[in-house]
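The other protein chains are all here in position, but one chain of the complex has been omitted.
Let's look at chain A:
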């Protein structure tokens, strides 16, 4: 049931449970927008509540929350409150709204029970299915040793008890993510100090968020703000400056670069720069080129265009380059040849 409800955390990009989540991580599934407080009778937000104030018919378990789902699992096993947890009120609710299937399980699973003995928990309640204590995962658990949930192992990078002891995949994923994040944080710290030589400001201290980005030049390693370097490069050649030797060159070393890559962090090594450039190009490749316009237009950048050249049916543009001999004996690559080119050159 709950698998078909969109996970709230996932929707915000912050679900730590990954594939072990009780809720659906499929955008097609509808979110559960029913106010849980309203179901219990009082919602202090009243008409201002951002959740739906509708009555759900009694025996439907369509108000699934993580704890409710867990209680459904554990209900028959933990009959009393084992840890002095302030669960009393909820325990009553859970016994009242106990789903029908939990009552039948002893008959269903009696064979498996006898086979595996009493240690085997019914309905696949294995250690890896139990979530870890979210308080401990977020920093500290107020119940400490007495917490009824498993506390995760300490992640040495983020310093939180968020590694699930029985889910190796999740652990690995978390550690990988943590390493990536800490690396990024380090790079960001390092990038704070870097100044743009056009505005002489620190790039990441610019007043507006949109400006706090570096503009990387493809051919050299001098830092600029994205807005500064783009403004300079789009400066009109009418101002007397040559496009290739001045405008498209690095203002510091005058090395010619054909494109600028926006980036929030400044790289420390060649590999990191490559990575930034590659991810930028990959992002642009997924966007349809507005000049190509699904085949209706012509893109002046041709095969060098960073954007996607695809037709409406998803077919990618196929480019056949035509090599021609030029008057001076060199080989040139011909673009589409149009009659208008010839007519335009005629002197009548």
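What we mean here is this: contacts are C-beta pairs under 8 Å (C-beta built on N, C-alpha and C of every residue); 3 or more make two chains touch, one makes a residue touch a chain; residues count from 1.
Here, contacts and distances are computed from a predicted model.
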Select, from "B-like cyclin", "Exoribonuclease phosphorolytic domain-containing protein", "Protein PTCD3 homolog, mitochondrial" or "E2 ubiquitin-conjugating enzyme", the UniProt-recorded name of the complex's unshown chain. "E2 ubiquitin-conjugating enzyme"
Of A:201, A:272 or A:317, the residue that touches the missing chain is A:201
Touching the left-out chain: which of A:10, A:23, A:38 or A:232? A:232
Tell me which stretches of chain A touch the chain missing from the display. 197-201, 228, 231-232, 235, 239-242, 245-246, 249, 251-252, 254
